[in-house]
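Quick one: the structure is below, and I'll ask about it shortly.
Removed from the display is one protein chain of the complex; every other protein chain stays in position.
Moving on, here comes chain A:
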Amino acid sequence: MKISIERGTLLKAVAQAQSVVERRNTIPILANVLIEAEGEHVSFRATDLDIEVVDRTLAQVERAGATTVSAVTLHEIVRKLPDGALVQLTEEAASGRLTVEAGRSNFSLATLPKEDFPVMASSEYTANFSAPAPALRRLFDKSKFAISTEETRYYLNGVYLHVAQGADGKVLRAVATDGHRLARIDTDLPPGAEEMPGVIVPRKTVGELRKLLEDDEAEIVVSVSETKVRFATPEITLTSKVIDGTFPDYTRVIPAGNTRRLEVDAGEFAQAVDRVATVSSERSRAVKLALDEDRLVLSVNAPDSGAAEEELAVAYSDERLEIGFNAKYLLEIASQVDRENAVFLFNSAGDPTLMREGNDESAVYVVMPMRV
């Protein structure tokens, strides 16, 4: 194999590969990226056995072939090469090494046989559809903060992507929850997605996927089966196993009868929460919300370190209410709001509270209060 490729293109492909490989690995080949050159294209493939990413890009192929080298080492080298450099990758059949040349720099890397590289088995997908990158980006960006890290409830360690009944017909919906907060984000159902089975997309896949969704103009081809999900742009294909488990019935969790309505400027609110939470060093310290006629008083009382209070002008016309929340959860939810106003719907100090952006039902958050 012998190829020439522009440094920037190579860096992008190798960066994606090295982020998929696991840092601590007991199987040496899994630390490597499989480089395959044929015709006018070269592809870079990396896997952790649960996720596989393939970046296919144009290159000058002088001699076709394939080999594997350490993804992390190759990434480090390419990263340190000067911008705009032309990089030459040559497989030395005699020594079994891959040389990397750019300008006056020359590297020789150990390789492992391409035959040992585990290529993820292709499978039949139940549904194939394409969706605009910004729509998918919104689904995952707004829900991923609520993904659980609890290993005993492994089925919460991802985003539940499925077709659901929205207010105006069917929607493509992403739900994530860790039992303390929940995010439910909807987008228009793309044509062809009706038959897709609901899948739990693992946390790591959500992170890797994010890099495919940067381009506002891109259309992403999504393929879904009971066991796998695939996201593809013309260059990058990300295939992932999905979490084998049943996502809990979240619809029971979303309160429908909360009537006490608070409307507040989302930015002001988030800043105020952040400020009052400063006095507590504890990671789970509660912020108390005291609501009265058009008045919200946020307070934190940390006996060891101090107390803080801040008043906000809000729209609220229901009975007096005092309710406590974990400061971190409240901040995370408030910072999801893109528009000006956040609407909170409360029931009692012990019941889950609902938050949404204005009257937009396509992004709904639920948070469990804390006793204060």
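Rule of thumb we're sticking to: a contact is a pair of C-beta atoms (placed from the backbone, for glycine too) under 8 Å apart; a residue touches a chain by one contact, two chains touch by 3 or more; residues count from 1.
Keep in mind that, in the parts below, contacts and distances are computed from a predicted model.
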Item to complete: Could you check which of "ATP phosphoribosyltransferase", "DNA polymerase IV", "NAD(P)H-quinone oxidoreductase subunit 4L" or "Probable sugar-binding periplasmic protein" matches the UniProt name for the chain that's left out?
Response: "DNA polymerase IV"
Fill in: Full-complex contact with the absent chain, from A:Gly8, A:Pro118, A:Pro134 or A:Pro248
A:Pro248
Worksheet item: Of A:Thr26, A:Thr152 or A:Thr259, which sits in contact with the chain we cannot see?
Response: A:Thr152
Worksheet item: Taking the full complex into account, what residues of chain A touch the chain not shown?
Response: 150-153, 177-182, 248, 252-253, 282, 284-286, 303, 324, 326, 350, 352, 366, 368-372
